[in-house]
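Other chains dropped; remaining ones untouched in position.
Letters A, B and C mark the chains in the order given here, with residues in each chain numbered from 1 onward.
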Amino acid sequence: MNKAELIESVKRFFAEDIGQGDITSQAIFTPDQIGHAKFIAKDSFIVCGMENIALPVFQTKNPAISCVKSSEDGAKANIGDTLLSLTGPVLDLLAAERVALNLVQRLCGIATLTSQFVEKVKDLPVRIVDTRKTTPGLRMLEKYAVRVGGGHNHRFNLADAVLIKDNHIAACGSTTSAVNQVRQTIPHTLKVEVEAETFEQVKECLACNVEVIMLDNMDTQKMRDAVNIAKGKALLEASGGVTLENVREIAETGVDIISIGALTHSAIACDISMKLEVD
Amino acid sequence: MNKAELIESVKRFFAEDIGQGDITSQAIFTPDQIGHAKFIAKDSFIVCGMENIALPVFQTKNPAISCVKSSEDGAKANIGDTLLSLTGPVLDLLAAERVALNLVQRLCGIATLTSQFVEKVKDLPVRIVDTRKTTPGLRMLEKYAVRVGGGHNHRFNLADAVLIKDNHIAACGSTTSAVNQVRQTIPHTLKVEVEAETFEQVKECLACNVEVIMLDNMDTQKMRDAVNIAKGKALLEASGGVTLENVREIAETGVDIISIGALTHSAIACDISMKLEVD
Amino acid sequence: MNKAELIESVKRFFAEDIGQGDITSQAIFTPDQIGHAKFIAKDSFIVCGMENIALPVFQTKNPAISCVKSSEDGAKANIGDTLLSLTGPVLDLLAAERVALNLVQRLCGIATLTSQFVEKVKDLPVRIVDTRKTTPGLRMLEKYAVRVGGGHNHRFNLADAVLIKDNHIAACGSTTSAVNQVRQTIPHTLKVEVEAETFEQVKECLACNVEVIMLDNMDTQKMRDAVNIAKGKALLEASGGVTLENVREIAETGVDIISIGALTHSAIACDISMKLEVD
């Protein structure tokens, strides 16, 4: 993760959540009162972001906030577990609480959902990967949570990978001519990935040496057909409609990669609360 | 909504999602090719943000993109409905697609979930309100979606309302002294809201003329007791553990407000896709 | 005060005042020369902002500048008093001098003027409050200076309080319908304040349970009439044409709040100079 970028984001999140200041707490606490805060799990889930996201959030508010103890990313938390223990000025702990919780609750949710998918296929040679269907402004963090959950990342943005879709193919007349046209300009460091909806398109992709073929909303029988002819010649990525129920069946077709938008757009926030004691 | 703030956010979202440019599309389309894009509902839900969020996203990319037609906020969409029709340069439609979809899919989800809560209690004199448990960076948009769904907003940030919680009370020794201390400094334009967990605390709040009492994680019997003594003297806000299953029972206690974090932290993205035709 | 926001502002103020650098001083001093600077009062006034505004200004230039001693906010300064003593690199002390002085001279002026108003009514149960007539870009600091002078703050911006004025009432047809319309959408945490120019309007405000009534440019007889019927039912805020000469007479009418634009738009800078000794 890019920590400088995280801190810039956190400053904006504080502006949004704190505004001119926590007028309630400032009426009650003085800047020199010290407190001890704990993040407590209210549910079972995979931990994500205590030390390298929640802690920097608090320290962006006040670098004097120190971390007493924190759970490791990827660990399993159970109800009642203390995930993060902090010491610092009460006013700063309270001011940063909501931004920190809002972030890590979401990220634990993504890591947990990802780990459930990964668990289903853990004995198979397949990668679970994310998509660009992330929360605007939080992509770096959400893709990190996918990795914490055992998943891998697909492209970060439109500039760092090539993905030729139906509109591109239609505009060029054929998959082959789209691939040729794209190869003329893209850096030689990038593979070409092409969306295929039919077996014919898979064959055309292979014919022009496409490095990755996205099997778009195919049923598992079609996927198996694609694997039969493409395995070892191109990477095959299954995409569309993947659920915890069907992910294993899809993986068993032999595809190399399964991409799942739900990892980031449909994860539910985990329940974490902050307990505070004032000296 | 604050449009200037929306546009600043969208610029950051583009930097995140587009990076140096859509290298695939730029290899295939020229800047003068015009296309027609439609947002299509793939599910049933409450529409949110077509004209005043998705459209500005596209127009931030290129002000020349024009809106042919858009669904109204709060309308019910059915599978297959066209929610938004746009005309403009293909390269810009494709570049802005993902940010626009990621935003409105989430906002439609929030509006839809809110409307389900509102529907349950529509014949009762109670407000469904949100919390600060929003996505960092998207609070303005998410609180807007709550309103589209028929809900109301709680405070926007820590500066624009007073909410005295357990830590504040403990630090002052009693609810009464916390209320008195806060009243000395806050602007006279703000009400005082206090968290109460017991019937005794509700009585103490009334004794010091608190304007809003948050009934924190009370069961409905306790809520009814609170309503009995407080109705008309202070606003009563039920908070904690509200679900679609129990929201009506809570409303029937006679509380004035029900605040629900799930409106924003647990809404699932609605399914919308963009169809593109190139001239 | 929000220190992060202060520091962002100070960076802009330095860009404005220092530009590419203090070319005179850089030709004469080396970065390792240490100096001792003192802010000296050249007049009598109420101190504001030595430790939490001037000091952060200097430390934004160079965190190595240390504070030897500083006067407390709200203290009375006399001619010749040392208000702030600093030690640090001469080049940084000189570079930050003008921004720091320009800020605190103005803020001391506001605190001093406020304290003069407050002094006039100190034995009466009334608040002296500010308005939004602050210097663009300095509202947070100027409202702080009002508090240092013993005053209170009115709303910070258009979003954190409701103030229904003549244009709003005219558009709705009546005070009552304006109030009803506003109450449908605003958060339940906010009071409603309404501008009243006549006794009839005060009565209408009471009839619809407005929480705060602004008595706009009323003479003191009218204010007394309003107090007679409204005291205890709504807060009464006197506004318009308040001076050091008439503030006591206004307060004696029994109003709860007196708002004064002059606190911030007509305070004169106090005279403070910086004396520097180089090691």
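Going forward, contacts are C-beta pairs under 8 Å (C-beta built on N, C-alpha and C of every residue); 3 or more make two chains touch, one makes a residue touch a chain.
Please read these numbers as outputs of a predicted model, since none were measured by experiment.
> Total copies in the complex, given 3 are shown here: how many?
Copies present in the complete complex number 6.
As a working rule, only the chains that are shown with their structure count from here on.
> Please tell me whether the contact surfaces of subunit A and subunit B are same or different in residue numbering, using the over-half criterion.
same
> If you fit subunit A onto subunit C using the CA atoms, what's the rotation angle, as a multiple of 5 degrees?
Here the rotation carrying subunit A onto subunit C measures out at 120 degrees.
> Could you grab the centroid distance between subunit B and subunit C? Build each centroid from C-alpha atoms only and quote it in angstrom.
33
> Where the centres are mean C-alpha positions, what is the separation of subunit A from subunit C, in Å?
Chain centroid spacing, subunit A to subunit C, equals 45 Å.
> How far is the middle of subunit A from the middle of subunit B, if each middle is the mean of its Cα atoms, in Å?
23
> What residues in subunit B touch two or more of the other chains?
Residues 156, 159-160, 162-163, 185, 190 of subunit B touch two or more partner chains.
> Taking the touch rule as given, give the residues of subunit A at its contact with subunit C in the complex, in rising order.
11, 14-15, 18-21
> What residues of subunit B sit close enough to touch subunit A in their complex?
It comes out as residues 9, 12-13, 16-29, 33, 90, 94-95, 98-99, 101-103, 105-106, 132-140, 156-160, 162-165, 167-168, 170-172, 178, 181-182, 184-186, 190, 265-266, 268-269, 276, 278.
> Write out the stretch or stretches of subunit B touching subunit C in their complex.
127, 129, 147, 152-156, 159-163, 185, 187-191, 193, 211-212, 235, 237, 256-257
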